[in-house]
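Note that one protein chain is taken out, while the other chains of the complex remain in position.
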């Protein structure tokens, strides 16, 4: 192969030298990162640090989806956006990330993810990061990943002084978001309502980047080994003492409405717009009040 | 009290609203942060994220000590410095952090910490963060903290795919760095030699900011409770699966050469420049080959 | 049904708010209790928030709540039919959605 995709330039060697030295990554891992693409959905408290470290590491293509504008109340945790108040987050992210690493191909989506645009938006990427903050979008992203032939999904969340991290749709048998949470909760709290400490959401976003770099940089053999480990959910508590717990999760469920054996949420149903995420996330399903 | 130090302005309410909402912090905690000062020694892979989140949170005064210049090989982990190659790190940090939060009083020290400047540099601060990368400086910082009436010290380190975090000199009975490591190691590895993954050092730096915000924001009662907990060392491993361990450490040692009952490293000895950190960190002590 | 055993109840993600805002509880319970019965016992006897449906809906926990047994998802352990053992840690966590 003679393509530049399969080589590093001298400036790239210099830039990535400190991670090229690491045995589990090495030059072949760095080349895998360069050939990879990742989509970060939500460029807020999780997305900011996730994007910084992903772009720093040299992932070849990084997509960013966000329809919001920077507000001064974001800045304690969305540390990319100093001086960007009033601008679109994706614009602030583009400026910052281009300055950090001009080698990375940035793809900007100045919009919220919706059932109308999600299939097309996610399809081109190797890996999806869910850095959003509403249940609606979390179900929409997971469903879209399932319908796109089980695209791997690294999802984090944070609120107040706690956070979680899960790699959904891992290998063939890993659960999707609905396998774990078949029914949507009602009246959930958001960071806007209930607050969050900056470094708490920050640490979860950095860990999303770490898991993404590990996943994208891994060779086939290491990846297979990771898949054998099953799915874990990492729980972080910041107060009063730091606590870290790794929870062993159920595998994929046979009766899951989207990734199970007889799914009711299929590509056809989804494409017709018949999955009502708005109503669903208010607790009322369009097809079946109990399950959707 | 009528001073502005004891109030928040409307812009500050808006900026810090999402952390003001949190019960363990609240308005009184935010005011304590505003009246606090923290010194970050080393503005590299640990210091970059630590500074971002500390400045974002509204700590009143933030000092930054670093004598280095930004190199392109730093950028994968020192994510503040996009576009700053060739500039002093402290200058890059100043520009970035001023843009992020103009309310914070930034104090810049464009120099390396040395036995000649360390007492004066650390003295004005409530809390010290050790974000450096050589054993020499780690002993120097800890000794200086002990000699300045046990100034609290939050120390992190990272290499390759691992990291550690420890709050030294916690309360009256917490150990100093020398209590844990009485003799210096020889031939240690640095991130330059051995490499480090960006998010690994990143996550440790964010956690330093978290512990600093908790410490500075706490009221007297909460702080006393934290001191009762004793000293823990957090160990993080990123590969192949993430591991988090919290280790219970020894208390302060009676025979510690700096914080013990009969110290040989005293303010007088230190001021005279008689503690030879250069030789010490090569494994040879000036006073006592065995202990120093 | 002989004797009693000791279990730790851990609450996080907001679930602690229904139980006196306390994250760790040590409870003495009868031996041979199923997890299902234990959850109903918690709802009937231990919950301090009186809005029972914040915790239990129908005969299981409300949507968005996870039940963990010794750091494993309860679905791996038989869910409600799991018989609680001495010194088990039962952890209830409300899912977080912020970001």
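For clarity, chains are labelled A, B and C in written order, and residue numbers in each chain start from 1.
Just so it is clear, a contact is a pair of C-beta atoms (placed from the backbone, for glycine too) under 8 Å apart; a residue touches a chain by one contact, two chains touch by 3 or more.
The model shown is predicted, which means the values in this text are computed figures rather than measured ones.
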Shown chains touched by the missing chain? B
Out of B:29, B:44 or B:58, point to the residue that touches the absent chain in the complete complex. B:44
Sort through B:8, B:31, B:201 or B:216 and give me the one touching the missing partner chain. B:201
Going by the touch rule given at the top, which residues of chain B touch the chain that is not shown? 42, 44-47, 130-135, 138, 156-160, 162-164, 180-186, 188-191, 194, 196, 201, 235, 237, 245-250, 283
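What we mean here is this: only the chains that are shown with their structure count from here on.
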Whole-Å separation of chain centres (CA-atom averages), chain A against chain B: 31
Hey, how far is the Cα centre of chain B from the one of chain C, in Å? 40
Inter-centroid spacing, chain C versus chain A (mean Cα positions, whole Å): 30
Chain A: positions in contact with at least two other chains: 160, 191, 194, 196, 246
